[in-house]
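A single protein chain has been omitted from the complex, and every remaining protein chain is retained in its original position.
Letters A and B mark the chains in the order given here, with residues in each chain numbered from 1 onward.
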Amino acid sequence: MLEIKNLQVTFQTDRGIVKAVNGIDLALEKGKILGLVGESGSGKSMTLLSILRLVPYPGKIAEGEILFDKEDILKKSPQEMRDIRGRDIAMIFQDPMTTLNPVFPVGEQIRESLRVHNIINPERNGFFGFRKDKERKKKEHEKVIELMEKVGISYPKRRYFSYPHQFSGGMQQRAIIAIALSCNPKILLADEPTTALDVTIQAQILDLLRQINEKNGTSIIFVTHDLAIAAEFCDEIAVMYAGQIVEKGPVDKVIEEPKHPYTKGLLKSIPKITQKKEKLYAIPGNVPDLASLPEYGCPFYERCEEAMEECKEVTIPLIEVSNGEFVRCIKYR
Amino acid sequence: MYKISLINGVLDLENGAFIQIKNLKKYFIEEPDLLTKLIAKKKKRIVRAVDDISLEINKGETLGLVGESGCGKTTLGRTIVKLYDSTEGKVIFDGEDITKVRGEELKEYRKKAQIIFQNPYSSLNPRKTVKQILSIPLIASGLKNPHERQERIIYLLDRVGLNFRHMDSYPHEFSGGQRQRIGIARSLAMSPEFIVADEPVSALDVSIQAQIINLLEELKEELNLTYLFIAHDLSVVYHVSDRVAVMYLGKIVEIGKTFDIFFNPLHPYTKALLSAIPSIDKSKRRERIILEGTVPSPVNPPAGCRFHTRCFMKKGRICEGLEPKLKEVEKGHFVACHLYS
Partner (left out) sequence: MTVKNGIVPTDYYDLSYKKPNLITNLLSILRKIKKHPTAFAGMLIIIAYILMAIFAPFISPYNIKYSDLSERLMPPVWSGGTWAHPLGTDQIGRDLLTQIIYGSRISIMIGFLTVLISALIGTILGAIAGYYKGAIDTVLSRFADFLLSFPFLIFAVGVMAVLGPGFWNLVLALTFKSWVEFFRLVRGEVMEEKNKEYVESAQALGRTNGAIIISEIMPNIFQSIFVLSTLRIGYMIIMEASLSYLGLGVPPDIPTWGSLINSGRNYIFDAYWISTLPGIALVILVLSINLFGEGLRDILDPRLKVEGSE
């Protein structure tokens, strides 16, 4: 359904060119949930933004192809992009408070998505369009109520005219999901949608997203830094580090049999609730500085416990280890 | 060594746990100014952030404090280190009632009880160098000689794993994890005995979290510290705490040894919290309990048991009318719930 080939996103800074995304290959199948896992600076958010071509200045998509239904998104015209955004591919962001406009009622914001994409009554309104307009508004209003119910906002009729600050964090996020779903998109891009929420609300939202995926068949790309959520929620995971994918594969395989040292390190360093308490393993060193990455060699070299001299010099591509499993590590050459 | 007994359903802390908190309340009163009161007829609001909390912390232990946003855990932590003045109640530190101290005595207390903040990006003054930031507590504790100060700063930086050359850098030159280390160094500067760690790792990347958690544990061992560890990430709390207290809407609903809380949760809220934790290990995943509704506002908490509006194990009318008190159900494990009374 969606294929990303060799995506590169660069930023021009006064310290040189920063490669936020450095050659990513991803494939999303219809109806599946793909998880993008990584820490800050890994490039996961930038990847999502590239799909909708929303990379902020001074960044730009330097290279690559993004094939949606076999057509390259990067070659589309602005008008075609506007049609895709929100309608075929929708996105939800991390902080609900800043995503919703504080001065408009929530219901109106959901309706705006319907309005902009002409979902209801797509015929053009002629000069005598007043009556058609009113009818259309009414239908849109009803659809919004329907959507609000679908995402689990209670008392939707009353809440239609409430403002975002009158909603709790969880409800705001649901409203945003409603906006995203309004045009029945084929793909939903979710950038850490639960990070700002409490753990019980997080469970509710993940539940909701799972229902959407099962009932509507919407494919989802889910970006997170929390491996545990990815493990429970996604069908497939791609682990990112310093702008590259270092491991990719079905979720069970990656979690239970991690191959890349970074993935292994991450899994070991997460505190787990087990019967016996052990000292936490910590990956040494710091999250990489993208402005000073080496030209060749593995970006994880400095922090890798299994590193060899060769790792510094040789640049390794993603290697297919078995069916659907990929690693970027010299050990699997 | 320390006895906890129950008198009238309230924890009675008689004989010297290291820190005793008795019936502590912290209310925030929002009073609009005269003009607004007259014209807009706005009334005053009372936010009951911490509403009658009694607990104790033993020397050398880490007490974990969990709860969701709005439960008052942050307020509790800050009230204990006297960043806020308490509205009612007592805080007894090492035998001394420090609830109302001022001036010199307050200064003395501050040397003993410190706090580490959550946000490594805003807890350091962006206009000061690391050296200046660390000098402040050192000067406050009387280290006048600049040479001695510098030596102590170098020592502190080394202890938290930073190179002394970083002394002259500004906060924005560091990563989140490094800034948090500076924050930890700052809290250690006056050689405290007790540290409130307010979500010290929540804003950090996963791989750095582990480093900071390990650092905090090492420091605790080496310097014989006592921690109040506030967090919303239950896995982290499980790992670092000896005992855990669960808060909801300004009250403690359950408190006990870490193992008991996590493997034998008694209060319905605790059960719901624990069930919501995503887990990597499939076998450890619990049946998800989805709570209805949202957290009520601390301005107008529900009558009776505060959790009754969302409780899935509600006993009946008693939950709506009578507020349950903390009761010892098994040794060292207390719950405030009518199901156990």
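Quick note on the criterion: contacts are C-beta pairs under 8 Å (C-beta built on N, C-alpha and C of every residue); 3 or more make two chains touch, one makes a residue touch a chain.
Computed from a predicted model, the values in this text were never measured in an experiment.
A.B. asks: Considering the whole complex, which of B:K90, B:K128, B:K271 or B:K314 touches the chain not shown?
C.D. replies: Only one of B:K90, B:K128, B:K271 or B:K314 touches the chain omitted from view, namely B:K128.
A.B. asks: Among the options B:L162, B:A203, B:I280 or B:V295, which residue touches the chain absent from this view?
C.D. replies: B:A203
A.B. asks: Taking the full complex into account, what residues of chain B touch the chain not shown?
C.D. replies: Interface residues of chain B facing the absent chain: 33-35, 78, 81, 83, 106-107, 110, 114-115, 117-119, 121-129, 136-137, 140, 147, 150-152, 154-155, 158, 164-165, 168, 170-172, 176, 183, 186, 190, 203.
Here is the rule we go by: only the chains that are shown with their structure count from here on.
A.B. asks: Residue numbers of chain B touching chain A in their complex, please.
C.D. replies: Residues in contact with chain A: 68-69, 175-178, 205-211, 213-214, 217, 232-236, 238-239, 262-263, 272-273, 275-281, 284-285, 288, 290-291, 293-295.
A.B. asks: Given the complex with chain B, which residues does chain A contribute to the contact?
C.D. replies: Contacts found on chain A: 39-40, 154, 168-171, 198-204, 206-207, 225-229, 231-233, 255, 265-267, 269-275, 277, 279-284, 286-287.
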